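What you see is the complex with one protein chain gone and the rest in place.
Each chain carries a letter (A, B and C) given by its place in the written order, and its residues are counted from 1.
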Amino acid sequence: MSAASAATRIDDALAQSWYEASARQRVDALLDRGSFVEFIGPERRETSPHLPLFDLPEQFDDGMIVGRGRLDGASILIAAQEGRFMGGAFGEVHGAKLTGLLRAARELRTPVVIAFDTGGVRLQEANAGEMAIAEIMRALLEARLAAVNVIGLVGGRAGCYGGGGLIAACCSALAVSEQGRISVSGPEVIETNRGVEEFDSKDRALVWRTMGGKHRRLIGGAEIFVDDTVASFRAAAIALLARAPALTRAMLVAEQARLETRLDAFGDCADALDIWRRLGIADAASVPAMSYGEFDALGARITEVIHDAR
Amino acid sequence: MTLAEILASLFPRGSSVVVEDGLIHGQGRRVDGSPLHVIGVCERSAVGIDEAAKLARHVLEIIAGEDSAPILVLIDSDSQRMSKRDEMLGLNEFLAHLAKCLILADVLGHATIGLLYGHTAAGAFIATALATRTLLALPGAEPVVMDLPSMARVTKLPIETLQAMAKTTPVFAPGLANLAQTGAVAATLDPQRSLAAQVEEILVANAREAGKDERDVLGKRRNGRTKAADIALRVQELARAST
Amino acid sequence: MSDWDKGRRARAARIAAGARFAQGKRVDARDATALLEAVIQPGDRVCLEGDNQKQADLLAAALIAADPAVLHDLHMVQSGVVLPEHLDVFERGIARRLDYAYSGPQSQRIAKLLFGGRIELGAVHTYLELFARYFIDLTPQVALIAAVSADRNGNLYTGPNTEDTPTVVEATAFKDGVVIAQVGEIVDELPRVDIPGDQVHFVIDAGRPFFVEPLFTRDPGAITETQILTAMLALKGIYAPYGVRRLNHGIGFNTAAIELLLPTYGERLGLKGKVASHWALNPHPTLIPAIESGWVEQIHCFGSEVGMDAYIRARSDIYFTGADGSLRSNRAFCQTAGLYACDMFIGSTLQIDLAGHSSTVTTGRIAGFGGAPNMGSDARGRRHPSEPWIKAGAEADPGEKAALRRGRKLVVQIGETFGEKNTPMFVEKLDALELAEKLKLDLAPIMVYGDDVTHIVTEEGIANLLLCRDADEREQAIRGVAGYTDVGRARDKAFVQRLRERGVIRRPEDLGIDPLDADRRLLAARSVKDLVHWSGGLYAPPSKFRNW
Partner (left out) sequence: MEHLNYKHTARARATGEKKQALVGVVASGNLEVLVERVLPGNECEIDIRTAAEGFGEVWKEVVADFVGRRSPGGLKFSINDGGARPDTVALRLAQAARALEGDGT
């Protein structure tokens, strides 16, 4: 990186870091310029009815932005979570917006892009959040069964945890950046329940090699590894939307085989480094430090993850 | 009710249902003699990658079979297995895969019914019970999304305060009544009556209804989730109008 | 007949007592406590080496395991009270009196022990001051030090984190004291000799490296827009007009922002080569982009920083390194350099009062001084001229004849008007004063005295105190940049406006800075990973700073 390139990237919106951008900035920069139309925008003030009970501040969009826009000319539905508001967690309103969007996608046969950024269920409305996740998964899968493509993007501050991890795995395909983490139980939850010997949540290198974007890409948990720029996510969304493998019985049989193969191949590994070595990466320890370009080249050499088994 | 009692009440003439490593699978006969597939989790087992893969395999085998018989999912589980190994190998994919298989089975004509007879929590709840079309429960079932001690830790509110708050809203506290009110549970069965008969009633009623997910509507009717159904509907309308 | 070598004979006796546990100089780690009980005597002055970075952690643990019936009433004379063990020695009754300089992580507990009377406090020093007293009236009888490795003769390699060791050993070994070193390993040949073996009496193989705190690592991801704004103000309003080439930075996020703005905003201002070229500074990871962009000529370091060793080794044009290639740091020399050879100190603080006195002591927390007061004070003994020093002196005293006028070091306090948890940085009365009253101290623990401060930078603008002619002007200049704090809201608006017209206060718009341009995209690196990339993969940050 030179000083000149550092200076020029300041003015380029598409070069903006996805990780740092807000949900609104992500939506704006992802879509064709000026094409976004929001449904139930902040001016509607459809906030959580539950947060006031806990004396917590609300957000006008409840941390979920949904609407329609154009991506490379094509009309799509889009959803984005704001990971900094309540950790992007699913609450009643937050979740219902996405449920409605996915039901509409099935009805209108319009593809969907979801920008995940979530810690899972929102504690203060846990039951409503859990239900929202169940409803979103059903709506998403019904959309896919109707041959509607649903693409997930993961690279935000809150990662994609809890029910968010399950929803992501229901998508037709996923793009993930190095910063993106996909997992069900978070590091602190595992440590609290099972002890620091099982998982040291403060060992961030461990967190990332167990749940992070590079690992997910290497084991087939995500289709595309992207650089941490809005442009890179946009390109990935366009590429993934172009292929529409509908959800079918055959697809799930293939997924069963894919997952069982993974269990057979790596089920006895103690650490992600062992998995990477077994994948044929001699210098596994060097993977975390690799730049986007280096890793992308490595990934392409090691594993083909467009598997049509999701 | 214990699992044995449940199976006895469901299948008075016996069944091939077996328990292996905390997982349930097999088949029994409905009143009319037609088959009823059974899978599930028992003994409060955690649902990890190995369990999810086995359960999903059972579901796919049912789908591959000749009949279009319903699938009963019995649940007495822990939460998802919280471990380094499970997350490292992609627990989210395994749990989602299980949910997908259940939902696909339902769409392909194997009506899915969940029966929650014990504990369940968090991700395991989503991937099993909540992935069925109709979720039933027995009294004493304990679904937990977030336990109050953990909540007290994070919100820094005393448990007593949370318990008092839980009296005015079903939205956060654990328990069958709260989950039922938010629309998760369609009906709670009467353990004094034959479960076979009660399940039969549900299956007949379900056959008449379309496979639409109406849990949010139910949650609104029960005053447990007042906004979700309307918001989802409104988004759908706006999406329609935006084309 | 007079007896002129009592000290030498006493040392010989101590060494003989310790020799029971030693083979040559080598002592097994399991015998560490027994060794200390044999060598140290009740009432001794003991330096348990530890500063804000490196720690003789094995020896600290060994000391608290000692029997208080054998070892008691020790007088601890050390720069850092950092490990829990440093205070455990007082709670266990092994030590009684304390003279120290810095107590970051233990600031709360040390306050409690002081209030409870468990510690008899000598004084809170600056580093340089404590080092000075090692040679006058606080000379240790026993020094417990930490090194990377030793050879069979007790020669020590202290490595990149040499820090206080040469100073402590010099004072102890040459005044009849005993030096005990913990080392990570014992080797046949050292990479270089930092401490000659004849100054070291016992060596304990800890079998692991000593503990080092990554105190100087600031995650660019946590830098806020307001901090960027203060950095822009400092660069355009102070670095540029004074032409500050020789300087020291504090460890806060505001100065980290300045470091990360050099290759972007600084470049745009045309400052490259004109400012920030010579440093007394630890190896801050946030300075990597500026180094890589050719801004920096050389840096002398107090200590090292975790993860920076390979980078430093590969940049010997910039850093001071030994024949083996690794960094040689030295806290005493670097503090001296910061005091005498730098034209500016800029750092953050927690509280500033209306006279410009600042302190990091708040109710219940006594953090100590470390080195900031050495850097953040005018060196009255300085005699060499430089452009910023002369210019600042002229602003302060325009009436004096140029040839007789003292220059002034630029001492800049930078921060946001409100700190964490909405605590105001500006106060009518420092908590340090209340503390001094409660503990009946002769001196309130002031970090930087008001008459040494030349500028205060907040998001509201820059107050140039050199241009203030009396106490009223000074007070209103401070209130004028205190924003919405109580102190700021009580300003005399007309007075402040007049100060602004005179350039005593300069708002962002006076400097042509639009606060809305203070964007994180101005940072040359926005994450720790970006720093790794800038370093060409040479910087290896500690795990807690990673998100990859």
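What we mean here is this: contacts are C-beta pairs under 8 Å (C-beta built on N, C-alpha and C of every residue); 3 or more make two chains touch, one makes a residue touch a chain.
None of these values were measured; they are calculated from a predicted model.
Every shown chain that the unseen chain touches in the whole complex is listed here: A, C. Per the touch definition above, the residue from C:Asp431, C:Glu459, C:Glu475 or C:Asp530 contacting the chain not shown is C:Glu459. Here one chain is not drawn; of C:Thr33, C:Ser107, C:Ser149 or C:Thr226, the residue touching it is C:Thr226.
Among A:Trp18, A:Phe39 or A:Phe85, the one in contact with the hidden chain is A:Phe85.
The missing chain, though absent from the display, is touched by one residue of C:Arg20, C:Arg489 or C:Arg502; that residue is C:Arg489. Listed for chain A, the residues touching the missing chain in the whole complex are 13, 22-25, 28, 41-43, 45, 52, 55-61, 82, 84-85.
Mapped onto chain C, the interface with the missing chain covers residues 224-226, 416-418, 422, 459, 483-484, 489, 515-516, 518.
FYI, only the chains that are shown with their structure count from here on.
Chain contacts in this assembly form an open path, with each chain touching only its neighbours along a single line.
More inter-chain C-beta contacts link the pair A-B than the other of A-C and A-B. Every chain gets a centre from its CA atoms, and the centre nearest the mean of all protein CA atoms is that of A. If each chain is reduced to the centroid of its CA atoms, chain B and chain C end up 59 Å from each other.
Spacing of chain A relative to chain B, judged by their CA centroids, is 25 angstrom. Chain contacts: chain C has no residue touching two or more partner chains. The residues of chain B never reach two or more other chains; the list is empty.
Across the interface of their complex, chain B is touched by residues 37, 39-40, 46, 49-50, 53-54, 66-68, 75, 77, 92-93, 95-97, 99-101, 103-105, 107-108, 110, 121, 123-135, 137-139, 141-142, 145, 162-163, 165-170, 182-185, 189-190, 193-194, 198-199, 210-211, 215-216, 219, 221, 247, 249, 252-253, 255-256, 259-260, 262-263, 266-267, 269-272, 275, 310 of chain A. Within the complex, the chain A residues that touch chain C are 1-3, 6-7, 9-10, 16-17, 19-20, 178-179, 202-206, 208, 212, 214, 288-289, 291.
Listed in rising order, the residues of chain B touching chain A in the complex are 49-50, 53, 56-57, 60, 63, 80, 82-97, 99-101, 103-104, 107-108, 122-123, 125-127, 130-131, 145-146, 151, 154-155, 157, 165, 168-173, 178-179, 182-184, 213, 215-216, 219, 224-236, 238-240, 242-243.
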